[in-house]
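For this view, one protein chain was removed and the others were kept in their places.
Right after this comes subunit A.
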Amino acid sequence: MTTPIRQCPVSHADFGTNTEIYGHYAMLDAEREADRFRFNDTTDRGFLMLQRYDDVVEGFQHHDVWTTEVRSAINPEPGVPLLPQDLNGEAHAKLRRVLNPFFSPAAVRRMEPMAHQRCVELIEELRPKGSCDFVAEFAIRYPTDLFLALLGLPVSDGEFFLPWSETVFAGFFGEDPAKVAAAKNNIMEYFDKAVRERRANPRDPKEDMVSRLIEARIDGEPISHEDILTICLTLMLAGLDTTRSALGYIYAHLAHNDADRQAIIDHPDLAPKAVEEFLRMYPLVFQAGREVQEATEFHGVDLRPGDVVWLGIAQANRDPRKFPEPDRFVLDRRGANQHIAFGAGPHRCLGMHLARLELAIVLREWHKRIPHYRIKEGTELVERGGQLTLTTLPLEWEV
């Protein structure tokens, strides 16, 4: 027997609002344990929630008929075009083949010296101060600088670039559309100048991503200028907020858990393992959306074209059926690598290898220089809904 989706059990949980830290994980865990599937009615279109690990992974693998026409179940009409996310099927695969080589582990290894240098510079700048807002003064500056360097742009441009990207990003969570459009225009103009400059003075397309995008041919055709700008915008939106957020949760955890911090101080080589377990435990993009293109029956639920599906990434990563004692940080967790913080299927995060490298470098270098720190007394940690991030994380240490 099959059931249509707009039927009990219905969830009225609104995941778009701010809560205290970990508030969303508590809500997500409760929803998952209450029922295997739930229809959520908090948005105009509503969505069917897939919440358990096996279901969520299977959902990602339905990419031929569940497409990224909707990218977020919470905000199915975000307005800002993204590439390659907006493409599906062969068109998506072809553009990914152009981009993949810049984000493969080998390419990422080439970026390591630069990432390392920038990370150490930023830490050394903060260390003598004895305190900082880790979110604003480190966790967002570091990925922004690396993103600019990746595109071959001056790192100092981060100063004016950052407020623009924050505004566009806020557009996904209800910021005033006129403000978002203005910020987006500023960014597009900035990229436009950079790409034109590169057309005039091409660099090695193996090393320089913009030159590669200019030179690449898909079915014999160059990528349009506008699409190149959209790709740059997408990489920025995808890489900056997420890295900042991951760092915020990691450092909030380590400031509170002395034994876990000591393990990283004593064994810096374990940083990549720690990163995996942190990604499992604290995924920031806690859901992905998909739009159903063909009538589908999913384990007894009937879906119709136009229905929205919620792929519960965080619910899968914290599913006790898959990861026993999901709330515990277990450095040696068996199968921790199978987490899906970066999604799954063909749209899985392009920047995953870069993100892993960036995070591991921070863990190693920070703890070498500032091994012990605490959260400033009396701080209330607030997490933004929609896509999780800590709004502030004031840290203090002895100098």
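Assume a residue touches a chain if its C-beta (ideal position, glycine included) is under 8 Å from a C-beta of that chain, and two chains touch if they have at least 3 such contacts; residues count from 1.
Methods note: contacts and distances are computed from a predicted model.
The subunit not displayed here is recorded in UniProt as "Ferredoxin", chosen from "Urea carboxylase-associated family protein", "3-methyl-2-oxobutanoate dehydrogenase (2-methylpropanoyl-transferring)", "ABC transporter permease subunit" or "Ferredoxin". Here one chain is not drawn; of A:R290, A:H339, A:H367 or A:R384, the residue touching it is A:H339. Checked against the hidden chain, the listed residues A:R199, A:R328, A:R348 or A:H372 yield one contact partner: A:R348.
Considering the full assembly, A:F103 is the residue among A:Y25, A:F47, A:W66 or A:F103 that touches the omitted chain. For subunit A, the residues touching the chain absent from view are 57, 61, 97, 100-101, 103-106, 272, 334-335, 337-340, 342, 344-346, 348, 352-353.
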